[in-house]
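Every protein chain but one is kept in place in this view of the complex.
Read from first to last, the chains carry the letters A, B, C, D, E and F; within each, the first residue is number 1.
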């Protein structure tokens, strides 16, 4: 499996059909477009200047909304993932 | 419901009719345009470099003025929201 | 009333007639233009990286000079205000 | 009188005739041009991230050289002043 | 051998044939393209502002995914390497 | 005399004839061009975020090499000086 570094998170993007099911509809305007996904792996968190490591706020399995243009695409074992930073995650769908 | 991360806040924008009712009239000039909204969810706050988490100054239910061009639009259960950072909120209408 | 957040300040700009009365004449050059105003509300101050909150240097009622192009205009109960950050305030007229 | 905020300083620029008297001649090249002035008011200093306030290095009455393109012009009681940050002051003429 | 400085890491990029074997397929889209590689040397880590040195999260021998456009190419003893910063490494393949 | 502020340094540039004497020959390439000079005054140093002031590494009388395009020219008592920041000084000729 892929283990992200620092404050990175690996996301399995949710296809458009699923979006409708969970109640999220993403508008098609000139604004920054968010996208829905599922967290499949989280890093150990970023290091503060005092040496502390801050654990991530999201956990594996969380359904999240993230910035559509964020991250790096990667295909692993036939599935497409996105590797983003926690800062690109806007909200958890809970 | 949507749970915002860090210093993010979820806002339900107030339509133009309501604005007049609450006494806020937003001018149409070349300046940055503010917009009125209602806070529907708040994050846990940002982390300082000493490891402290700073709670947000706004609370759910607050009526606020925020930067019009800030944030990301998202539609959830048929309602349109904006996810902004606390820094984009200018004032609370109290 | 409007309650500004963080290091923000709400200003009622002073009209040109009053400026002459208080002795401030603002030049019309290519330089950054300052403007005179009266502080009507102050935020709780910004948070330092050590967690301390720094109280603002200006108080409600202060007559101030601020950067003309700073801030966001808002009309509330028929009066026009500007919401600026403390950093945009140049001096207090004392 | 005008009371500058933070690390700001109010300067009365010195006219060209005085410059010659004090021995400073400012060249007319493509380089950044400095200008001579007299300090008429100083702020309380900037706040460090540990909460300390750093007093300014210049005092009222000091003759200084500052960056010509720095600051904001303001006319008060018939005199023209410049409001600059301490960082725009290059040297004290002592 | 080459010893990288600070938070730098020396990577032996993995050729396209090996990629398929390990299950990583890298898409050819307009997004930032990641690349697979093997860590052959790691620096001592970066220094925080409190003087602590943060050890790197990756170790020699790790298979990693990194930003394709990151780093500096160098050929040593007939082998081509890339010197990147830890921040350019997205995930470990574990 | 001129007393520089903070981490500023006043330099008397060395003319081309002297340069040859001290052994420094400055190339005329597309790279950033350094210049030789003599330190005639130093500031008290910059303030760290913990409140400490860091004394400058150069002393009055030092022969130094500095970035040619750095600083502000000023003429004082018939001599031309440059006011630069310590960061613009590359090396001491010792």
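As a working rule, contacts are C-beta pairs under 8 Å (C-beta built on N, C-alpha and C of every residue); 3 or more make two chains touch, one makes a residue touch a chain.
Predicted model only: the values in this text are computed from it and were never measured.
Among F:5, F:42, F:74 or F:89, the one in contact with the hidden chain is F:89.
Taking the complete complex into account, E:10 is the one of E:10, E:39, E:64 or E:91 that touches the chain left out.
Take subunit E: the residues that touch the chain left off the picture are 1-6, 8, 10, 41, 44, 47, 49-51, 71-78, 80, 83. Hidden from this view is one chain, which touches subunit F at 23-27, 29, 31-34, 48-50, 52, 54, 57-58, 65, 67, 86-87, 89-94.
The rule is short, and it goes like this: only the chains that are shown with their structure count from here on.
Averaging C-alpha coordinates per chain places the centre of subunit B 40 Å away from that of subunit E.
Each chain gets a centre from the mean of its Cα atoms; for subunit D and subunit F, those two points are 22 Å apart.
Within subunit D, contacts with two or more other chains are made by residues 49-50. Taken as a contact graph, with one node per protein chain and an edge wherever two chains touch, the assembly forms an open path, each chain linked only to its neighbours along a line.
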